[in-house]
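Before any comments, here is the structure.
Left out: one protein chain. Kept in place: all the others.
Chain nomenclature is as follows: A and B, assigned in order of appearance, with residue numbering initiated at 1 for each chain independently.
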């Protein structure tokens, strides 16, 4: 049983890393085509990609939009989840439905609808408008994840805190939020990840400052090249670094 | 720091800020071949302006974007040659002064006044062209077979072809195979084109976009791409010279792209200068060899600037023959377009 579990873990990680491995391998392709056979290692595509200002700008833009929109989405989602789980509000089922509703519509439609409305109101397109669109798609997720994890077991702790004289703000900040930290973190990670990779809304709602998926999309128009693999690998490297840094700083903080 | 230095620095800073604010910006809605620094920089330096480029996909998407924009948002538009009339009918394009465009030097078939002009007024000018034809792996298929369209998608090559994912050129090729001129395609000729498409579809392993088609060719997934051409195969041929293209005996489809100034532009003079730069021999040579995709320049005077290697990749010397044997993209009106698209989607989903 234990062996089977580890075997499954290895298999699952193998599956998850299969395309990534291929992607990274061919980013080192010594040649102009990222297809078999592998001709041996070369760093030429990395040099080219890192020297490309458009790519580095887009990477930075993506990061800002992902983190900013996720923070807003998780904050709004958490507050709404708390309000609906802990307070008796008329029509709360309807409000839950309303908050979840954007999930049922494809990103394409969210983007197009926003595009039309933003233009009618004279708001110019920018990274901010793309961020607004990303909050729209991530808010329901953040809400659903946090709301689903707001079990009754937490309510007792909140009541205890309230009985001890804690204000509502203190209860939310010092009792509810820490208890829900796993769900909040999951919601934030999910939001960042989805926003980071989101193409169609970012494509419709940005103008000259674009996010990485939009930049990659335009590179795809120019045909097959290991440059794409190099960008994918650079992005992967950055995320691995970010995660490891987070992991070690968090561990250290916990130990101390 | 003395007061004077501070004042000087402040003055310089203000001058810089002022300069930045005054620097003109030109906003262009373009295809990916207009984004190279090699193309844009010389213009920016000559006129001391900044050119912002934004790429798009699909004429419908671009027209929708322009219709949603505010005046001054966009100055220049690059558009499919056969779609210029759609932009003109929507009142999006401004007239261009004929006498300032070097159309006399153009390949005559490529001036395309019937597409770029309405009621004697010119609204756009052709800048680049190429072919949607047959790309193939010369080691895996018999090159002689590639000269006959119906053999290409016959059962002989079943599961070994990929179809380029755009209905207009592919349906154009189907029409040409049946002896129907692309300009004559009407609702009735769709009855002829339909069975050809079905045959093509049943032989095809996939219907693919640019990179998917290139991947399929390069990995040996398929050996033929219907609707391909120089723009598809050139990037692969460097390493796999067996990947090449031809224009079959029946002919093939010709694509073109045009450039124009938007009616809502707030700097029409600068926009016109940009258009003139793009169709000048220098601009044309740079556009023809852009990193995104290569294609023939509309202005034949670019031939004096392109070197021999570039010209041989572009097959410069074959152009007279190719131009004579190819036909322009089908240019359906709105109703026929709907019918063609429905037929295409119907065939695809079978």
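Rule of thumb we're sticking to: a residue touches a chain if its C-beta (ideal position, glycine included) is under 8 Å from a C-beta of that chain, and two chains touch if they have at least 3 such contacts.
The rule is short, and it goes like this: contacts and distances are computed from a predicted model.
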Chain excluded from display, named as in UniProt, from "Anti-anti-sigma factor", "Oxidoreductase subunit alpha", "Spermidine/putrescine ABC transporter permease" or "Cyclase dehydrase"
"Spermidine/putrescine ABC transporter permease"
Going by the touch rule at the top, give the shown chains the omitted chain contacts.
A, B
Touch list for chain B against the chain that is not drawn:
57-61, 63-64, 86, 89-90, 159, 162, 165, 205-209, 211-212, 215-216, 219-221, 334, 337-338, 341-342, 345-346, 348-349
Can you list where chain A touches the absent chain?
1-2, 5-6, 8-9, 12-13, 15-20, 22-23, 26, 34-36, 76-77, 79-80, 82-84, 86-90, 93, 95-96, 98-110, 112-114, 116-117, 132-133, 135-136, 139, 141, 143-145, 147-149, 151, 153, 159, 162, 168, 182-183, 186, 189-190, 193, 196-197, 199-200, 212-213, 216-217, 220, 228-229, 231-233, 235-236, 238-240, 243, 247, 250-251
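Just so we're on the same page, only the chains that are shown with their structure count from here on.
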Taking each chain's mean CA coordinate, chain A and chain B are separated, in whole Å, by 35
Touching residues on chain B, where the partner in the complex is chain A:
27, 31-32, 35, 52-55, 57, 68-70, 210-211, 214-215, 218-219, 232, 235-236, 238-240, 291-293
In the complex formed with chain B, which residues of chain A make contact?
31-33, 35-36, 115-116, 119, 122, 124, 207-208, 218, 220-225
